[in-house]
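Shown here: the complex without one of its protein chains, the others still in place.
Naming follows writing order (A, B and C), and every chain is counted from residue 1.
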Amino acid sequence: MNDILAQAAAAPSNGEVKYTLKDFKSDQDVRWCPGCGDYAILAQMQKIMPDLGIPREKVVFISGIGCSSRFPYYMDTYGFHSIHGRAPALATGLKIARPDLSVWVITGDGDGLSIGGNHLIHLMRRNVDLNVLLFNNEIYGLTKGQYSPTSAAGLVTKSTPLGSLDQPFNPLSLVLGAEATFVARTMDRDLPHLNSTLRRAAEHRGTSFIEIYQNCIVFNDGVFEEFTDKSTRPDTSLYLDHGRPMLYGANKEKGIRLNGLKAESISLENGQNSIDDVTVFDEGDRAMAFVLSRMDSAPGLPRAFGVLLQEERPRYEDQLNDQVEEARRRKGNGDLQALLDSGDVWEVGSDAANS
Amino acid sequence: MNDILAQAAAAPSNGEVKYTLKDFKSDQDVRWCPGCGDYAILAQMQKIMPDLGIPREKVVFISGIGCSSRFPYYMDTYGFHSIHGRAPALATGLKIARPDLSVWVITGDGDGLSIGGNHLIHLMRRNVDLNVLLFNNEIYGLTKGQYSPTSAAGLVTKSTPLGSLDQPFNPLSLVLGAEATFVARTMDRDLPHLNSTLRRAAEHRGTSFIEIYQNCIVFNDGVFEEFTDKSTRPDTSLYLDHGRPMLYGANKEKGIRLNGLKAESISLENGQNSIDDVTVFDEGDRAMAFVLSRMDSAPGLPRAFGVLLQEERPRYEDQLNDQVEEARRRKGNGDLQALLDSGDVWEVGSDAANS
Amino acid sequence: MAQSTVEQLDDVTIRFAGDSGDGMQLTGTQFTHTSAIFGNDISTLPDFPAEIRAPQGTLYGVSSFQLHFGSSEINTPGDAFDVLVAMNAAALKVNLSGLRSGGMVIANAEGFNRKNLRLAGYENNPLEDSTLENYKVFVVDVSRLTARALADSGLSSKEVERTKNFFALGMLYWLYGRPLEPTIRWTAEKFAKAPEIADANVLALKAGWNYGETTEIFHVRYEVEPAKLAPGRYRNISGNLALAFGIVAAGRQSGLDVFLGSYPITPASDILHFLARLKHFGVKTFQAEDEIAAVTSAIGAAFGGALAVTSTSGPGLSLKSEAIGLAVMTELPLIVIDVQRAGPSTGMPTKVEQADLFQALYGRNSEAPVIVLAPATPAECFDIAIEAARLAVRTRTPVFILSDNYVANGTEPWLLPDIETLPQIDPDFAKPGEDFAPYKRDPQTLARPWALPGTPGLEHRIGGLEKEDVSGNVSYDPLNHEKMVRLRAEKIDRLAEELPELKVEGDQDGDVLLVGWGSSYGAIREAMLRQRRIGRRVGHAHLRTLNPLPRNLGDLLQKFDHVIVPELNDGQLVNILRSKYLTPALRLTKIQGLPFREQEIEQKVNEVLSGESHDDKQESAVQSERMNGHE
Partner (left out) sequence: MAQSTVEQLDDVTIRFAGDSGDGMQLTGTQFTHTSAIFGNDISTLPDFPAEIRAPQGTLYGVSSFQLHFGSSEINTPGDAFDVLVAMNAAALKVNLSGLRSGGMVIANAEGFNRKNLRLAGYENNPLEDSTLENYKVFVVDVSRLTARALADSGLSSKEVERTKNFFALGMLYWLYGRPLEPTIRWTAEKFAKAPEIADANVLALKAGWNYGETTEIFHVRYEVEPAKLAPGRYRNISGNLALAFGIVAAGRQSGLDVFLGSYPITPASDILHFLARLKHFGVKTFQAEDEIAAVTSAIGAAFGGALAVTSTSGPGLSLKSEAIGLAVMTELPLIVIDVQRAGPSTGMPTKVEQADLFQALYGRNSEAPVIVLAPATPAECFDIAIEAARLAVRTRTPVFILSDNYVANGTEPWLLPDIETLPQIDPDFAKPGEDFAPYKRDPQTLARPWALPGTPGLEHRIGGLEKEDVSGNVSYDPLNHEKMVRLRAEKIDRLAEELPELKVEGDQDGDVLLVGWGSSYGAIREAMLRQRRIGRRVGHAHLRTLNPLPRNLGDLLQKFDHVIVPELNDGQLVNILRSKYLTPALRLTKIQGLPFREQEIEQKVNEVLSGESHDDKQESAVQSERMNGHE
């Protein structure tokens, strides 16, 4: 490794520096629409950064194209605003080359699930240590309001004047089926939850996937209102907590019971059920996560927020480094001259022509 | 619709014709390696075709690139050997334009899950009425033996001389997470099962996805042997049957019990369990299908074959046609002159210049 | 009532500029529409920020709309403008450099308050210092006057504030003697469901008019007589809408159902939006998961017998490269629309450029020739779409339409065609029982048969591997390959024989031939006209068909002492002409995300004729400073 590169990759010169939120604000004007949910997510990100203990120069934000994908410009870290849908692939290359960096992928429901869907699912199975934040506003914001792969069926948009026809993706089900090791959901309007979920993602060793409900005030305003509005939220939103029974409701008076493979909502107030009837959430159980992710399309059931799955699996880049080390152990550090001279080599003498 | 097109789309002239297997054999030499599993699949396809009652000219096979993707050349129907990974998208366009056709997509584990993964998952959620046959040989055959997204972790191939690092996709879990409506698995070596699974796919109204275990005799020989070999098959393979308890073993002496979200193998011979303890398979239950698909990676459990999920959901092309019809009902058949003349029109008189 | 003199003008260029929220696009559109009905010829240039809703008052949040109207032929939206309506300080700052010396500034006083000045980066109020000393400045307290006019409307102050653009519009109508009725009618229709809003807008409009009529602020009024337009029915049309209409027309003329596979991208998305609304024409639009699926779905539809179209802009076209090669190989009709924007990469998505010509011609692996057309004006997009469909069907080959952001969003009056006069397109499907082979070609056009699935007896297989001539079987035969490569090219080359010869506008021989393509048409034509007026012998040859090139082009080039090729790129068509005809055609390039100004072209002609200019890669409309690393 080149000296400078080694220096860049080595422990940071200013690792001890205590950062504040302001250290992570870049000098660029933030250009989202006033009231856009993106602001809240940016603010939380700038807020948690100082606490992660990662030197600022080791942090990289990589995005595709979309309103949300402008995010990197606003973080005073390294950043790359790439092309539509390709951030997971670009970040994979960066992380493989530079496992020392803390790499964050910012994407949208169009960027990450439409054009970029393939890179996203392959990233999940590879488990490269990246943190993927999918800003889901169920619409294409930047191109001014076409439906996206998460838009509700029937949504009328510029490109679907008579209503969209596609069954939307359930992003959580999708990545669970794609072997993700960390799957979570949070929202722009619940700042503490957003904050803690981002921290959990940062801690996870492997690919973290967070779907963030984000309100697009211009093209899809209020689509998550029932979950984000404080008055309806208690009844529509289930906050998951590992090892705890799945309770919700304003007074935690309701619970989710898994009846075999089916999630049911039970009341703890009608005298028939006690808290023991409520299923204890296990964030290590992929099948449970899948069932909980499917509550989205089941009427009468709340939507799950929090970490649905967290699982340990070797990271791609670690395994690759292990192979490099192992190869070096077995064959020695690569010797170029020896490599070239390998195979069937013959000598032509200076008098070859006469021999 | 143009006359000829209408004629092509209309009920067939020779719909009554009774076909035989031979009618579906094209004049092209089949060029797979001797012993390749593709032959068996081709033969079964040619075998079921006459029974489907579809006029030959209404059948189209669309493939990408790979050994398996040469399939269309060998069927004496319409066919399109397209480009790598894009068959689902190309077929979607064809089926939207021509809902009258019976369209089959032939793809491989590389074609369909590596480069073509995105089109595949979007097809699933859209539920266009296509039949997708994914020939899974867990290897890139045509390019001579690189690992594929379904190759077992650690597999040594040309491109992974020290073993592959990626967690493979579980194709069934993936499409279940992607809102597929028909999900099945079968294998090249069990001809009756292959045959009946293809028929089921043809019957399903919506996208049918079948993973077919296919032996690549040259680059990944025997990878499915434990499931295809008649001596080990009974203990490694669970054949699913809707509404029936999930039994397997040479004498159906073992069963699968779903203990909450966990699949367990129980013995019916040890006196502790009866057939009533064995879970009855329900092909309408996505969560069950998901759990069964995960048995692949659980030691001690058999692998599931058959139709894991079948669900009714409106077909994309039907909904689109409905919109067209609805628009025509509401606005009348499009009148071009009226369309051009719409908006703010003004008249310039022949004496405009002087007015 | 103010005493004002009336001055006759041949043409006027106005730029409305304000904050994105100020409704400048609407104001411009209304002025355009009214002037069109009045009988002027018109050309427009909208310009808006990339941000969806940029923060108020900022420089990058400025939105503007330029229009040029006149009593004789109008070819461009105008170089320098005569009037700048500046609704705030940022709008003035961004646009002032384009105002001609001596031009008029109409400023909204409220838009120059402290906050606005700061956001625009003005230390002092430019309305008060010497900034505008070379211009005629009219400061009007539009906000306050509008508020006063609507005092009794019962609307909230926010709603009132929203009508101030109509006050400005009213003033301008007074100034240029335009009728109010068209806008009043439009308002009534638009706000049919909210009559109080309609009323408020009309009140504001009239208040603006009355302000002009009553106060003595303006001493002169202007008259711009109607133009001598061909008689008939007209509407204003943008290029994107004209393309959509043209596609639908082509569907009708061919009897084919239209299929559009597309993925949204600026500035092409509107084509998808427009066509999505036309389901009652049997049009099926499919918003795909990406551009690759967009084009391959279209190829699938083409295989099935649809009039298949895919629309995108530069970056999306890059993604479609591989699949277009497949369409070339399988010889299926396909229309590929590229609404060009400034690049490379993401570039400047809302700005114009003509730099995808090479990508259209060459952006695929190996030899994969396609037909390339380019519309010169918004209205012409209609004809080009029909022609694209005709040629695609005739040759069974992809046809590109190279539109651009300028032609796509600009508008002009369009003489509505009588649809009975549109050309017929014969899909000429292969028929059952025909002596059929998938690659047996028509002796005349070299087109292969289009045999639709569903046709009994014509079952066959196609694909991306090289095909044997006639049989279409996969073939690795060396001579067959060469033959097929040449046949695919020849199919297109032969078209040149049947397409009309290129006509030069202006002089037919002489000093300079200006050769252009695409949306630079207006600026080049204007430059040609003006140069001729000062006695130069100048011709203008405009290519609507870039592949194949018109068969008489080589001869035309010989007839002039100099050939100049203005392009909004680094010199693409010019390279092709130089290579093909070995003629020392000169490049004139501009790569600024802006259309040509006619003066830039005239200047180049002047230089060439005075011997100052030699061909040089560095030559550019705006000489960029020497690039030496900016120490």
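Definition applied: a contact is a pair of C-beta atoms (placed from the backbone, for glycine too) under 8 Å apart; a residue touches a chain by one contact, two chains touch by 3 or more.
Owing to the predicted nature of the structure, the values given are computational and were not obtained by experimental measurement.
The hidden chain, counted over the whole complex, makes contact with A, B, C. Screening A:36, A:49, A:67 or A:90 for touch with the missing chain picks out A:90. Among C:96, C:137, C:217 or C:487, the one in contact with the hidden chain is C:487. Among B:37, B:117, B:177 or B:255, only B:117 touches the chain left out of the display.
In the complete assembly, the contact with the undisplayed chain comes from C:368, out of C:149, C:368 or C:605. Remark: the omitted chain is touched by one listed residue; of B:21, B:218, B:298 or B:345 this is B:218.
Taking the complete complex into account, residues 50, 60, 292, 313-315, 317-319, 321-322, 325-326, 328-330, 340, 342-348, 350-351, 353, 355-356, 358-359, 361-368, 440-444, 446, 463-466, 469-470, 476, 478-479, 481-483, 485-490, 493, 569-570, 575-576, 578-580, 582-584, 590-594, 617-618, 620, 622, 624-625, 627-631 of chain C touch the chain not shown. Seen across the whole complex, the unshown chain contacts chain A at 1-5, 7-9, 12-14, 26, 28, 55-58, 60-62, 65, 72-73, 76-83, 86, 89-98, 100-101, 118-119, 122, 320, 323-324, 326-328, 330-334, 336-337, 339-341, 343-350, 352-353, 355. Where chain B meets the omitted chain, the residues involved are 29, 31-34, 65, 67, 83-85, 114-115, 117, 140-144, 146-147, 149, 158-162, 218.
To be clear about the criterion, only the chains that are shown with their structure count from here on.
A separation of 43 Å divides the Cα centre of chain B from that of chain C. As a whole-number value, the distance joining the C-alpha centres of chain A and chain C reads 40 Å.
Within chain C, the positions touching two or more other chains are listed as 279, 289-290. Shared interface positions of chain B, i.e. residues touching 2 or more other chains, are given as 118, 122, 320, 323, 326-327.
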